[in-house]
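Every protein chain but one is kept in place in this view of the complex.
Here the chain labels run A and B in written order, and each chain numbers its own residues starting at 1.
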Amino acid sequence: MVQKVTETRTQSADRLDEVDMMLNMGPQHPSTHGVFRLVVWLDGERIVKAEPHIGYLHRGSEKLCEREDYAQIITLFDRLDYVANLNGELAFCMAAEKLMGLEVPERAWYIRTILCELNRIASHMLFYGVYGLDAGAMSPVLYGFRERERIILLFEAVTGARMMHNYIRIGGVKEDLPDDFNKRMATLIDELKHGIDECDRLLSRSEIFLERTKGVGTIDGKTAIDYGVSGPMLRAAGVKEDVRVSEPYGIYDRFDFGIPVGTNGDCWDRYYVRILEMRESLSIIEQAMQQMEPGDIAAKVRRIARPPKGEAFIRTESPRGDFGVFLVSDGGDKPYRVKVRAPSFANLQAITHLLRDAYIADAVVVLGSIDIILGEVDR
Amino acid sequence: MSDEPVSEDSEKPKAEAKAEKPARPARKEPETPTAPVMLDERGEALSGVLPKVFSDFEIEYSAAMDEVVAIVKPKDIPEVCRIAKEDERLNFDYLRSISVVDYEERLEVNYHLFSLENRHKMVIKTSVSPDDPHVPTATGVWRGADWHEREGHDLFGVVFDDHPNLKPLVLYEGFEGFPGRKSFPFHEYEEW
Partner (left out) sequence: MLGNLKGLLVTLGVIRRKHVTAQYPDPKKRLSIDERFMGFPALLWDYSNDEHFCTGCMVCVRACPTQCMSGEMIDNPRHADGTSRRRKIVDWFEINLNRCIVCAICVDVCNFDAIEMSHEHELSKYERNGARADLGQLLEMGKKFQADTGWKPTQPEKNTGSPEAVEKMKEAARAESEAKKPEPVAVGKTEARKEESE
């Protein structure tokens, strides 16, 4: 619907140069970050029209939520955004807490914030690595994964699992931080600071990378908002919008941090906003570590949660953007309906706009810059 | 080991459901607590403004937790959405999500809106019958509504009239039934 393709032309043309070539990228394509199919119609090397096809990873999570009780659903939310698991858990727990009117203890909020921000860095590091690959640079992935590994090892010490934590609970967190957490965290912050700088130096100013990404796949702020784009992608388009600031949840109003904003809304901006965001996240973590005090880690909740009848919409800032949970409860021990507003889902819609008149060689770079997680897109 | 666990698995949910059913109506009807309404300042201001803006339409206003709710007739959806986006007092330029909720006797379509400039939020709701659900599309207002509506069409069978491309999105073509609805059964898992 973005640009009309004359289907008749495709079918009835008798000369080769008048035919739009249809090309399938995916579902099993290394650059699609999962199972995602992009159908592009090409006029020479130019993309005339791009049509994304999703649903290859559709597991019916929202429907599954309707038959699991609240404690079990947290495990499902781990598996939506599978590189930023804690952010997903947090969103669901916040929705249930909002319905139940629970006061979450201070310390629990600090633990959640620290871990979620770490998860944001881990997620962006993964983006950094694979985006380098998408753009044709081999080494960034090694550096990105090295930094991510440090964070994941810390997660393992805290939550017991590297990725599927099931750590954030309705009303708090599962258990307190381990004794040596402060020490490990201090070294981790130093290492990450150094690591982010190193990653930045390695790729950001490389001429080849700049050529590949500058001015490619631009979107302006107004169009981005129209498409419902959020997160780093929206900020790269010059819109200063971050849920942590515009509708602060938890304890985010206590921290002093900046929102990196891009100017051109091109691939490089989307990349660099994320690099800057990692630094801001580190600063949040540092402040939280200073402010954190001993105390309770969970509110008193019955093992089987029964939120009152009603509906709650929660909005959180996940690494990919505005992660929302719409939770309808009928007063029972299972939710009546759970709808996940996944940031990648909305961001991916804009690809039809981003790829208009782009070169086919840029398709991978543009797709990579959106940083989609198919587990979240398909749900 | 072959047969026993299988029969165990399949019997259990039934037994549980039987045990729960008699207890439920007795306990549930009288004392299901309801989530409180807790509008913030912006929400209060918004609920004051809304009736003035939408004076031409038949709209019921209420609130759910901290969101202002406007219950609209299905046919008014495009016009109400357009005004919600373009009126300066409302300025809802950001569509968060469109979610369909199946209440069995009706399908409710929820439009969660947010204004980046005024920083207020609201929900527009409309209800249609599950037998013949037709809601006019909002893609003309927000382009982002496209996939949300396609998903709603896929999983709940809500037909968004005049949608430019209402093809299956998350399901494959030719999928029978609407898996989001309450009437759609969960698959029985069979242990191999």
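Going forward, a residue touches a chain if its C-beta (ideal position, glycine included) is under 8 Å from a C-beta of that chain, and two chains touch if they have at least 3 such contacts.
Since the model is a prediction, treat every value here as computed from it, not as a measurement.
Only one of A:103, A:207, A:256 or A:357 touches the absent chain when the whole complex is considered: A:207. Annotation: of A:21, A:164, A:186 or A:361, A:164 touches the absent chain (contact as defined above). Among the residues A:31, A:75 or A:287, only A:75 touches the chain that is left out of the figure. The chain that is not drawn here is touched, among residues A:45, A:156 or A:190, by A:156. By the touch criterion stated above, the residues of chain A touching the omitted chain are 68, 71-72, 75-76, 78, 139, 143, 146, 153, 156-161, 164, 166, 174-175, 178, 198, 201-210, 302-303.
Everything that follows uses one rule, which is that only the chains that are shown with their structure count from here on.
Residues of chain A that touch chain B in their complex: 1, 54-55, 58, 60, 62-63, 66-67, 98-99, 101, 223, 225-229, 239, 241, 246-247, 307-313, 315, 322, 324, 326, 328-332, 336-337, 339, 341, 345-346, 348-349, 378-379. Per the touch definition, chain B reaches chain A in the complex via residues 28, 32-36, 64-65, 67, 93-97, 99, 101-102, 110, 112, 114, 116, 119, 121, 123, 142-147, 155, 164-165, 168-172, 179-180, 182, 184, 186.
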